[in-house]
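The other protein chains are all here in position, but one chain of the complex has been omitted.
Up next is subunit A:
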Amino acid sequence: MTDLIDHLSLGFSVAFTMQNLLYALLGCLLGTLIGVLPGLGPVTTIAMLLPATYALPPIAALIMLAGIYYGAQYGGSTTAILVNLPGEASSVVTALDGYQMAKKGRAGPALAAAGIGSFFAGSVGTLVLAAFAVPLTEVAFMFGPAEYFSLMVLGLIGAVVLASGSLLKAIAMIILGLLFGMVGTDVNSGVARFSFDIPELTDGLGFIVIAMGVFGYGEIIQNLAKPEEERALNTKKVSGLMPTKADFKAMMPAILRGTALGSALGILPGGGALLSSFAAYTIEKKTKLKPGEVPFGQGNIRGVAAPEAANNAGSQTSFIPLLTLGIPPNAVMALMVGAMTIHNIQPGPQVMTSNPELFWGLIASMWIGNLMLVILNLPLVGLWIKLLSVPYRWMFPAIVLFCAVGVYSTNNNTFDIWTTGMFGVIGYLFVKFGCEPAPLLLGLILGPMMEENLRRAMLLSRGDWGVFVSRPISASLLAVAALLLLIVLSPSIKKKREEAFVEE
């Protein structure tokens, strides 16, 4: 306990410098600004804004990125509530009741419920993260290459089990991502693989290039292909922000339930925001309605508060596997790994011991970021609404520009621009063929790590594949992965799962 307080006070002493507070604020502001734009989820937002952090010292850069992440998520909820356009999958459920509330002139309380829920959940999530970081890091030091490999298998399986749509296609997308990760120089032999004698490719395919091409351009093209629908903006009635007393009474237990659920689910590989918010909404729907309460789907405040709390708690605790084990549990965290490597930080258990200021400073600034979101976004709602009323035809050239500038400035190289164009086309094909791209990004980041650990494990075992099942931790991780697959493939669950995703 005293350790925890020591650690947190170290963290806050780092985060509470004028400069770092400013970067946290700037990150939240920029993240919300981009995240509010319809059709831009956190992955695209982070990828687009990553170059803005290149010139910063590592700790400031990470603080700003964390701010961008929260801002992007909060921005997604704002669009979900106000215009029924969830910016990302995790705010899909927020739109169900949030938009109905907005239609009834209760956009203010809906936004406040999302904000308060997120802040409370974020604070709890930060504490959980701080408390679990030390013991988990100790576990991490017991991990050998075999355990790491099995953990990554579990993580990847977890990620596809939760993906909507076809399981087979999601697995194929992961493998494709792993293969894209193979492009470039093999560290063990120095052989340049799949690089077609192009010098730039010997460094591998940049994750920014793929994220921007597939997520950025792919989404813009898809949005433009749809006829411009009139966006029913509920601008006029966002005057009273404060929820009523009855609202508070209804949403507090929902926030508590959502927070608990999100904190637990976020740690799971493949978990994080998406699963948390879906699960939280389902649970709220199962609880009995009080007399006089608005039914779900028609603007129940609990239907906004619970999933918002859950997705924020989940996105907070999904930092745990990344910071302690160095393994990204989802696509957003995969981007964070990329961001850290650009700043010369190798995520993993050693960060906490070798660079405690950075580690605890980052954790403290997560809490500050959550606080800023509340202070910043509730008063600024009017500004976001203005931004939302800008027609898409004015907006998309700017988005294309941000993507192009972001890609170029990563390496100051036009070659990256050509490859991004190619991945834009591929990204549009993915959309057309109904392949969800998030698992691809996860595979891309994990590919080299997986190969490295597989090779080391097999070298240590002298080529005996049994090492993965004879070591207890590795065996149990693989068993959980197999169990997950079995559960999803079992006919009754399969049907339920399909129903759950249709419900969106």
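Some observations on this one:
As a convention for this text, a contact is a pair of C-beta atoms (placed from the backbone, for glycine too) under 8 Å apart; a residue touches a chain by one contact, two chains touch by 3 or more; residues count from 1.
Following the convention adopted for this analysis, contacts and distances are computed from a predicted model.
As stated in its UniProt record, the chain not included in the shown complex is "Tripartite tricarboxylate transporter TctB family protein", which appears among "Tripartite tricarboxylate transporter TctB family protein", "Deferrochelatase", "NADH-quinone oxidoreductase subunit N" or "Mycofactocin binding protein MftB". Taking the complete complex into account, A:405 is the one of A:283, A:378, A:405 or A:469 that touches the chain left out. Considering the full assembly, A:224 is the residue among A:224, A:242 or A:483 that touches the omitted chain. Touch with the chain that is not drawn comes from one residue among A:21, A:256 or A:458, which is A:458.
On the side of subunit A, touch with the chain left out of the figure occurs at residues 51-52, 54-55, 166, 168-169, 171-172, 175-176, 178-179, 182, 186, 188-189, 191, 193-194, 217, 220-222, 224-225, 393-394, 396-398, 400-401, 403-405, 408-409, 412-414, 417-418, 420-421, 424-425, 428-429, 432-435, 450-451, 454-455, 458-459, 461-465.
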